[in-house]
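Dropping the structure in here first, questions after.
Apart from one protein chain that is not included, each protein chain of the complex appears where it belongs.
Here the chain labels run A, B and C in written order, and each chain numbers its own residues starting at 1.
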Amino acid sequence: MKTKNISLGLIGAGRIGTFHAETIVYRVPNATLVSIADPAEGVAAALAARLGVEKSTSNISTLINDPDLQGVIIASPARFHTDLVIQACEAGKHVFVEKPMALTIENAKRAIDAAENAGVTLQVGFNRRWDQAFAEGRSAIAAGKIGAPQLLRSLTRDPGPFCADPAKIPQWTIFYETLIHDFDTLNWLNNGSKPVEVYATADALVAPEAKSSGYLDTAVVTIKYDNGAIAVAEANFSALYGYDIRGEVFGSEGMVTMGEMARSSMSLYSASGVAQDTLRKDTERFMWPYAAEFQGFVDAIAGERIEAPTGEDAKMALAIALAAIESVKSNAPVSIASVAQT
Amino acid sequence: MKTKNISLGLIGAGRIGTFHAETIVYRVPNATLVSIADPAEGVAAALAARLGVEKSTSNISTLINDPDLQGVIIASPARFHTDLVIQACEAGKHVFVEKPMALTIENAKRAIDAAENAGVTLQVGFNRRWDQAFAEGRSAIAAGKIGAPQLLRSLTRDPGPFCADPAKIPQWTIFYETLIHDFDTLNWLNNGSKPVEVYATADALVAPEAKSSGYLDTAVVTIKYDNGAIAVAEANFSALYGYDIRGEVFGSEGMVTMGEMARSSMSLYSASGVAQDTLRKDTERFMWPYAAEFQGFVDAIAGERIEAPTGEDAKMALAIALAAIESVKSNAPVSIASVAQT
Amino acid sequence: MKTKNISLGLIGAGRIGTFHAETIVYRVPNATLVSIADPAEGVAAALAARLGVEKSTSNISTLINDPDLQGVIIASPARFHTDLVIQACEAGKHVFVEKPMALTIENAKRAIDAAENAGVTLQVGFNRRWDQAFAEGRSAIAAGKIGAPQLLRSLTRDPGPFCADPAKIPQWTIFYETLIHDFDTLNWLNNGSKPVEVYATADALVAPEAKSSGYLDTAVVTIKYDNGAIAVAEANFSALYGYDIRGEVFGSEGMVTMGEMARSSMSLYSASGVAQDTLRKDTERFMWPYAAEFQGFVDAIAGERIEAPTGEDAKMALAIALAAIESVKSNAPVSIASVAQT
Partner (left out) sequence: MKTKNISLGLIGAGRIGTFHAETIVYRVPNATLVSIADPAEGVAAALAARLGVEKSTSNISTLINDPDLQGVIIASPARFHTDLVIQACEAGKHVFVEKPMALTIENAKRAIDAAENAGVTLQVGFNRRWDQAFAEGRSAIAAGKIGAPQLLRSLTRDPGPFCADPAKIPQWTIFYETLIHDFDTLNWLNNGSKPVEVYATADALVAPEAKSSGYLDTAVVTIKYDNGAIAVAEANFSALYGYDIRGEVFGSEGMVTMGEMARSSMSLYSASGVAQDTLRKDTERFMWPYAAEFQGFVDAIAGERIEAPTGEDAKMALAIALAAIESVKSNAPVSIASVAQT
């Protein structure tokens, strides 16, 4: 085996943390997952044992201060992200943090500053950027193939049936954790333009009984950009046909579309018509984009110039999320300037 | 030849009026186009001569009062629609009127009342309802195959390059004449639910120099319905790849999508990849839906029960257009109730 | 109505003859179906009454010699085709004959000669040539977009379930009546090249119990052309998913593919995946190609230069059918030269 010369630690061994561990161990050459930390007793140890990872701990500071690690991957619950980013930066580690990097603009700035002061890489888990179709679409746009972007669309529909407990989902999750992907995707596809104003409408259509406690599972957000383009981001928590991630950018010279549902090119023709099976899970849909994003992180640590989502990108996506939340509260358009000095 | 037993007259021999005449002559059995009227000297006569239509006139009243006609097709400029509908109803003719049937709710009601009082059929030119894919989508929704609608999308992008003179386009055309199709389509696909509130944003991105005179060519409209569903309608005047008409309805049990751009199933594979040509014109894209809508009109005159867009449907779509216009003016959401007692 | 200035007569009011009558009456401007003949008592009269056709007769000669007719459409059983073509030519009528025009090369030559001597148009019912996708594919090939053709495929799968009585199907029908379409399509797509040698294999897989009486329902035919290209034609009598007509031409610079099964662009996404309904009948799949082929016939009668399948094309397709039949009998490749001096 080639020496795996970038040593990584993982904070958080929940569903996605576990998958990130598997991705690094199985699908990222040049990286070694050296340590896993999770405060839940025994969880890190069990995962480390299963994957042959050397160290595990329930003390996150132990991992962050481990001199063997070059980079840290933060997959904790969202509310801890900012502080962990800052601690890791201060310990001199390169940082990969799952979205959202922060829940306030102030915190986003603190994280950005921490990375800058420490001179480390700070990469955010906007996985859609590493999907081949989205990357090809972005390249075509950047190459001018559709002219000036005028209308954009990005959507996230999580696979159903919805079986979470709405009471355990933090308020505004659909903006902070779901649509944050779409907000970043739109900013990125719109080729350097900045969001100006946001109008959002949201509802609890999947689990209407939970609406009174502030829970929302369906949202549509309109975003005006400083190049005149108008974007729509849309999310829902329960698509029975699978995990639906699509993007579309229409411009003065043409259009790109990205995303499809078919699981493979196999089509079955029968007396009832033609059918294809669909992609059902994020870990199936994004298996290789996840590998690519960690490969990018590892390559960046190794000194290569990688185009990856940064702390600034996270702050810009957050600004849209905050404006969308204000818009839902006020049922009025909200300017980005009013929620963030960006 | 079978006796063509429904006699029709056409008012307006402009671009779409001419195409409607061809459609009736060439593609609608059981109908005979007996007369054409157009105030522009010689225009009706020339078209009648070309298509073998018996009568022509530059006096519209002459046509409306022609006792030989059972039905009248109104394809004049939009601002004359209502009055012509009323005159034709009062003359006892069945009426097909191009969209928009009216530009005010008051006028919409007048047209509806006129048809009701005269006991004639009043059908509105929402051609998308007659497209096979949209009709199949609507049937699937009505049959419950996608559960309760939650998120809808309808878009119209006219084929580019845009080569009209913006100064000749009446203000708010994108809402009154373009998006009116999408508003009706969304109302129809949303299976009986009623629009409640509208937020619209619009801009002149195709011809920005004309914006100062109130011209708009790009718009995004968010509509909330009384079943909780949220719809987005979107339009642009210049799609370089052709005439782009699509619809999507997402519900609690699934999704339907309608519309595609490929002109045929022919794909060309070459060193540069795989390519298909696209549909370029409304008259190509909707050749057979246009024939179907007039067949429906003729069948209705002949006494069959036909599901076709009515004056009430036109009024409901207009209400959304009016709310959208108010929303653009105020940059705020506007309730349907504030523009229409529907 | 425009004067319908080409007067046509129809021989044969069976399934496809009836559909041809409807096509001419409803979907072909400039043509008037003036007379229908069918030897079965009352059949022509009933169809004529339903469609408003002026004359009907059970005497085919009456129709052929009717001085009111400019063109005759022959949709009788295949074994009568040649004699009817010759009679109609001798009566000075332009002739459209359903495939196969003849069942022997000798007869094909007699039909060609009769038309030539009479100076009339002789068009054969190879409807696939009038399908938009196939026509676009042929144009791309003729324009050199795929370079020199090297591998071709054409297939016909009739919609199932098969419910005919095998005993009533003449022997070799799969070659004479089904694959004859594919043979012509391949000759036409291969851009002027000539077939040289044929190998065919066939079986009764749909109704195996009928095989002992010579019935065949499944066949694969390999054809070598004088430009080196190798073609495969394939047929089956029972496709449960519908009427499957496809073509593919691979060349030195690329490939064209034609044909698809989806009935419309409507896709239904549900818990079981994504599905589309399929085209089920030839009259649905080829409704407009049928209209186009008769429009072409009418235009040719009116004096326009139309590219349409000729008697020579029918003879060439027949030569392949005959060679294929010989090949099945001998289980060996058979040269075109051995069955036809073409």
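The rule is short, and it goes like this: a contact is a pair of C-beta atoms (placed from the backbone, for glycine too) under 8 Å apart; a residue touches a chain by one contact, two chains touch by 3 or more.
Since this is a predicted model, take the numbers as computed values, not measurements.
Visitor: Of the residues listed, C:234, C:312 or C:326, which one is in contact with the missing chain?
Guide: C:234
Visitor: Residue by residue, what part of chain C touches the chain that was omitted?
Guide: Residue positions of chain C that touch the missing chain: 147-148, 150-151, 157, 199, 201, 203, 205-206, 208, 218-220, 222, 224, 228-230, 232, 234, 236, 238-241, 244, 250, 252-255, 331-333.
Visitor: Using the document's contact rule, name the residues of chain A that touch the chain not shown here.
Guide: 1-4, 25-27, 29, 32-33, 50-54, 132-134, 136-137, 140, 145-146, 253-260, 263-271, 277
Visitor: Of the residues in chain B, which ones touch the absent chain?
Guide: Within chain B, the residues that touch the unshown chain are 239-242, 261-263, 269-278.
Following the convention adopted for this analysis, only the chains that are shown with their structure count from here on.
Visitor: Average the C-alpha coordinates of each chain, average all protein C-alpha coordinates together, and give the chain whose average is closest to the overall one.
Guide: If one averages C-alpha positions chain by chain, the most central is B.
Visitor: What whole-Å value do you get for the distance between chain A and chain C if each is reduced to the mean of its CA atoms?
Guide: From the centre of chain A to the centre of chain C is 56 Å.
Visitor: Would you pick out the residues of chain A that each touch at least 2 other chains?
Guide: Touching at least two other chains: 239-241.
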